[in-house]
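And now, subunit A:
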Amino acid sequence: MTQSDRKWDKVINDLKLSRRDFVFSSVAAGVLTLTPRFVSAQAGAPYKLGVLLPSTGTGANYMAHCIKGLPVAIAELNKRGGLLGKHQIQMIYRDTETKPDVGAREAKSLILNDKVDAIFGTYSSAVALAIQEIIHEHKVLHFAATSNSSKITQDNYTPYTYQFCPDSNMQSGAVVVAVAKMAKKNGWKSYVSLGQDYEWGRDTHKGFTGSLAKVAADVKETRQLWFKLGETDFTSYITAIMAAKPDFMFGAIAGKDAETFLQQAGQMGLFKRVPFPGGLIAVNDLKAQRKTLPRGMIGLARCPFFAHLNEPIMQAYIKRDRAAFGADDYPDDWACMYYDALGGLEQGAKKAGSVSTEAIVKALKGATIDTCRGKRTFRDCSNQLEVPSYVGEVWDSPDYPFPIYKPDTMVVVEAKEVWTPTCAEVDKLKKKRA
Partner candidate 1 sequence: MAAILEVTGLHKHFGGIHVTQDVNFSMEEGEQSAIIGPNGAGKSTFMNLLTGYYRCDAGKVVFEGQDITNRPPHWVARRGISRAFQISSIFSKMTVAENVRSAVHAQMRHSFSIFGVASRIGVEETGRVLSLCGLEGKRDLVAGELAQGDKKRLELAIALAGKPRLLFLDEPTAGMSIEEARSTMELVDRLNRELQLTVLFTEHDMGIVFNHARKLTLMHRGEIVVQGTPEEVRANEIAQKVYLGEHHP
Partner candidate 2 sequence: MDIAPYALQLFSGLSRAMVLFLLSAGLSLIFGVMNILNFAHATLWLVSGYVTYSMFTFLSQQFGASPWMLLPSIVGAVALMSLLGFALERFLIRHTYARELPEQLLLTFALVLILGDAIKLIWGVENRRINLGVKPIEMMDTLVNPYQFVIIGAGVAVAVGLWYFLHRTRFGKIVRAAVFSRSMVSALGIPIPLIYSGVFALGVGLAAFAGGVFLPLLPMSLGVDHDIIVQCFAVVVIGGFGSMLGTFVASIIVGVVYSFSILFWPDGALAMIFLILIVVLIWRPWGLFGTELRY
């Protein structure tokens, strides 16, 4: 057992013992930052990985699992020798505070001071757009796996960004597939939209209304409501939605706001009057609101572990995750997608036979990689991984301490069904970069 192995075991042990997961994970991140070059027989230079995710702000609760999970996954990879079996990964974590200017500053700090080779992040799409400017200029690899505005891979395209998360258009497209079916069945004609007033909310909303108009032209949006990130009292929004008496509502709400909204709307009985199909209900929401989520509600997920239980990578990940954090702890969507990003990095380096950024960028172009979600290919024109979206009904499962999506009603909407726009159009959208 090498010295670094022991260190890693200690980190993992700490994590296992901890009740306050976050504290220790950040301590772990600190250890990682401070760890000197790993000593190993034929070690190459360590590979520095910057992780830019919020532990403050509206996305913090979504990212908590990622932030504590990534060190465990990296430790496991390092045990196998690291990238190409010789480059130990050194993770450096920074808080973006869900603020674009802070994100941009921390990206600069990671690149110029810590000399990172790649950056994973961010949670907020607005922050992602801001840091893309920095990573493009400094030619640093950037894997996005949560922030999913379509602008990241289209308008603001840079060859250094790879997207592991279905983008907002794909997600909205998936919701539209479900909603159009339900609208037809129930004779729905009108809906109200409620969205977070920021990049992702606007973009998701645009994607939804655009695609819905194409498949169900007679379903009309009667009202749009936008709220600022971090809203604490949705009462007035909920009564306004009820007052509009729509047939259903569409929501572009994520993070802690989603939790607040679902709780307050549930208590006010909104969903008894107005169905809310296709709101983001990720695994962490299923876990956190295990008691209160209305069963039968139609939710949208990005990467739920229970949809891919037969994938070996997913199985291995779940096993390791439960070993590290307790048997009740299943990885959430965000952690899975960042795990895929890490896998993408490992496979990219292997394909390239090198850890140089340019080589990995080239190797991943249009490449097919193994992920938690099976074999997936990057779209040529936008570096968007062809991953599906998941629409399903909240349902009590006998196998888990929290509800999941009912397996026989869950629809996995493949990327190809909802690809918009076409590659030719994407190329037109791409802004010119000097």
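In the analysis below, a residue touches a chain if its C-beta (ideal position, glycine included) is under 8 Å from a C-beta of that chain, and two chains touch if they have at least 3 such contacts; residues count from 1.
A quick word on the picks: all candidates are chains of the complex that A comes from, given by their letters.
Just so it is clear, the model here is predicted, and its values are computed rather than measured.
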| item | value |
| --- | --- |
| Candidate number, among 1 or 2, whose chain touches subunit A in this complex | 2 |
| Candidate 2-facing residues of subunit A, complex | 20-23, 55-58, 60-61, 63-64, 197, 224-228, 230-233, 235-240, 242-243, 256, 259-260, 263-264, 267-270, 272-273, 288, 291-292 |
